[in-house]
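Take a look at the following structure, please.
Here the complex is missing a single protein chain, while all its other protein chains stay put.
Chain naming follows the written order as A, B and C, and within any one chain the residues start at number 1.
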Amino acid sequence: MIDWKLVLEAIGMVIYATFVGFIFMGIERKAMARIQRRVGPPIYQPIIDVLKLLGKREAISHGFIYDFGPIFALGVSITALLFIPIANFHLFSSNADLIVVAYLLEVPMLGIMLGAMSTGNPYSAVGVQRGLLTMVAMQLPYGLAIIALAQHYGTFSLNSIVALQGIHGWSLFVPALFLAFIVFDITFQAMLGLEPFDIITAPAEVSMGPMVEYGGKHAALLFTQHAVQLFAETAFFTVLFLGGAGNLGVFFLKQLAVLFLAIFIASIFPRFTIDQAAKFFWKWPTILGIIAVLLTMGW
Amino acid sequence: MVMVSNLEVPRELRKEALKHDMYLKPISEDTYELFFGPQHMATENFSIILKMDGSRVEKAIANPGFLHRGFEKLAEQRPYFTNIALLLRICVPESDVPENIYSMAVDELVGWEVPERAIWIRTVVLEMARLASWMFWIMGFANEIGLYTAGSWAAAYRERFMRLFEELTGGRVYHIYTVPGGVRRDIPGDRWLRQLGDTVEYIKSKLKDFDEILFDNYITFARTEGVGVMDRKFALDHAVTGPNLRAVGVPYDVRKDDPYYLYPELDFEVPILNEGDSLARVLVRRYEMEQDLYILEQLLEMGPPGGPYMVQDKRLKSLPRFKVPAGSAWAHVESTKGDFGAYVVSDGTHKPYRVHIRGPSQSHGITVLEELLRGARLADVPVILKTLDNCPPDIDR
Amino acid sequence: MDEMKIDENGNGRVMEQENERTEGYDRLSYPLKEFKVFEPLFRWARKKSIWIITFCTGCGGIEMPPLMNARYDLERFGMMPNPSPRMADLFLITGYVTPKTLKRIIITYEMMEDPKYIMSHGSCPINGGVYWDSYNVVKQLDRYIPIDVSIAGCMPRVEAVMDGIMEIMRKVERGEADGWKRYRDNYEWYRRNQDELFGKGWRKETARRWLKWL
Partner (left out) sequence: MEEGNREEVAEVALNDVVDAVIERAPYAQGKVIRERRVEFSIPAEKLRDFLRVMKESGFEMLMQITVVDWLKEGKFELVYQMWSVTHSTHAFVRLEVQRDDARLPTVMDIFPVAETYEREAHEFFGIDFEGNPRLGPFILEPREYEKHPFRKDFSTLSYVKEIYGEDFDRYDESKTNYVI
């Protein structure tokens, strides 16, 4: 049987997430502009951008994989989104969705990489190498942070984590998990592709990296994917550390707080090179993550 | 039917292209060619062909020439005073430097004693140009390493100098202000001097912000330390000048070693570091900003001397026919990029026989860059470019 | 002509023209499908989101960073520098153009996707400016690529550039910024002028090195 309510909720959630994701992108650009003492674009600017990109003539294709990459990325992002319990919408929640979401959020990068690799542009190739290395580098602290969480709450279910935080207070305020929070926030910066880890698209080095050959509708797809991804990642962060929320309004505010944290960090740090980033990830966040895991074991 | 040919791979040709390895090639190969610029954010109108091995540069070939306009040829066809409007376009970020070196050389050829007031104004203009150029450099460097905040702030601070220049000279970027024999206009008034003083104070207070966000940043250190290292012998052999030379421990500053204008009377230091890497180059520039602010403060304290702002000479009545005695002269000043010099040869007519401008990037931008890039990571390429402060119009002219 | 054919097919699918072989190079055309209903919306979006390709071709490049950064912030009009030619809309020719640069400009311009606009900045692209007798400066840029808006002056103030950008926004909204259409329609003429300047076969000889698939 088809659960029509679930289907409707899922569609509604995807539309809501896309819209809010675009607004988040706009807020990101606006806030960055304000920090840089500029006026900045209107908050709905990313929607206009996507509209314009959709209206462009596109005559270039590098083959099937090139077309498939962005679609794959968007699909995975949406799937990840649907597993996250957002406010009172628990769509695909299951017993081990922590692991599922944690890794589904990593996969869209692979989709973009797939498409970028098929373009043959050397800048894309360098960008892909950088992207893959960043992924490998951030896996370790990212995994440790999630292990610490799962260890502390004794469950892999996001729903139960939210419920337990409702009872015992946000995991941000648990000393051991605070370390995990720091670790997660550092990797979060890399997941969003913001400084100091915007190594993949570094415009002054590899001129947009994997995106360099994408234009028109492909780029519009990638923008949409980025919006959904941004929403999903902030939601995941909120669920894990800020205790989720009872309704969409509070949830939105918490997501916004997470986003602003990322924006502030991004606007005061330059960019690492890729080998420095890898070394950094395998040093401080990993050590902190191990301490967090050990602490959660002891508690 | 008329049709367009865009640079896409036509579907019919795709198979053929695959067959001939015309694309899809660079990824599978160990070494590949990367065309870095001119359509690139890091190189403004300058191209480097990088032979890459993974993400390391195996060999770099600088490819200048996108800005060549044949200034030196054009200058031979224009009268002495008209050339000012032409030659200042050689160095875009600090256009006062070419004006000044050319004017100094012509002054020397004619034998003019430039009036004191003009000397004071020229010194102030040069120092202002230096500060504006530093701000521009911060902008470029910060944007290259991804710190857009500092870059944007620096752009806003540069606008203050642009406004002062506009009031003094009438131009924002190209001033056409310093001419042989003096300057073209007098100082607008005391209000302008007060504004300049305020601006110096303001920039001085804002330098702390840059220290916190850019010059004392952990990641800036990580990005620049040990990148593009020169030693003393290499730098001297390759005629590296300016802050880049002072970063390897050679205290050569034209303002001290071949003093011109008011610099012998001013009190300032020449900052030196010995490491010779990108970080040393960055920090030397940081210290020089401080010194420039200090120099401007001293100049303002001194105040403009009275008297005319232009040499009193009957020959100036008919500028196009103004003749310069035969001979040759070399004049150079310290720009933010290094030693900027002009060699003017006159054969006694009203047009120069030969004008040769030495831009500092002529040595920084080709041989030094190629040597420093060898073995660097791709991410270091913009850092090296910017810390050498490579200015393509100098090379091409 | 192009629109007519699509209307006859009526599928809204992008059509592929037959690959003609004339003068030894291969050409291909996908006409831009204009959706009648959504066209005003797209035009509004195009006007509000003009991405500039980061290719500073002359001394005007010095005024680009102030334009983009604090004080004269272009991002409030939705403009943004973009390093990738595939995504960019506006080509800002900032100053004089030498033949060596013009080759790159043409290649980059052709890599951009329609609709695309060109704004020239300063006197030099109009008639050579101060370099009117220079052997290495292209005198009349309009002969080689289509220009939508020209700003005179050397160097034009930032406000003048912003006025030019407003003009191009108005033109985009009214659908008059049709340089790309002119380039398509008069391709033979532009091509002939380019070949006259660079010599025949310059694409094969030099440009193939930059873009292997050319």
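Going forward, a contact is a pair of C-beta atoms (placed from the backbone, for glycine too) under 8 Å apart; a residue touches a chain by one contact, two chains touch by 3 or more.
Nothing here was measured: the structure is a model prediction, and the numbers come from that model.
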Shown chains touched by the chain that is not drawn here: B, C
Option touching the unshown chain, where B:G65, B:G146, B:P243 or B:P382 are the choices: B:G65
Full-complex contact with the absent chain, from B:V270, B:L300 or B:V345: B:V345
Hidden partner interface residues of chain C, rising order: 99-100, 127, 132-136, 138-140, 197, 199
For chain B, residues in touch with the removed chain: 64-65, 68, 70, 72-74, 77-79, 82, 236-239, 241, 250, 252, 257-258, 320, 328, 330, 332, 339, 341, 343, 345, 353-354, 356, 358, 362-363, 366-368, 395-396
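The criterion applied here is as follows: only the chains that are shown with their structure count from here on.
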Shared interface partners, meaning chains that touch chain B and chain C: A
Centroid-based (C-alpha) most distant chain relative to chain B: A
Whole-Å separation of chain centres (CA-atom averages), chain B against chain C: 30
Geometric centre distance via CA averages, chain C-chain A, whole Å: 35
Rounded Å distance, chain A centre to chain B centre (Cα mean): 42
Sites on chain B at which at least two other chains make contact: 6, 8-9, 23, 25, 40-41, 143, 151-153, 156
Overlap residues in chain C, where contacts from two or more other chains coincide: 28, 54, 69-70, 83, 113, 212-213
Chain A-facing residues of chain C, complex: 28, 30, 32-33, 38, 41-42, 44-46, 48-49, 54, 69-70, 73, 75-78, 80, 82-84, 86-87, 89, 113-115, 212-213
Chain B - residues contacting chain C, complex: 1-13, 17, 22-23, 25, 35, 38-41, 44-45, 65-70, 73-74, 77, 85-86, 89, 92-93, 136, 139-140, 143, 151-156, 158-159, 162, 172-174, 393
Residue ranges of chain A touching chain C (in the complex, touch as defined): 29, 33, 36-42, 45, 48-49, 51-60, 120, 203, 207-208, 211-216, 219
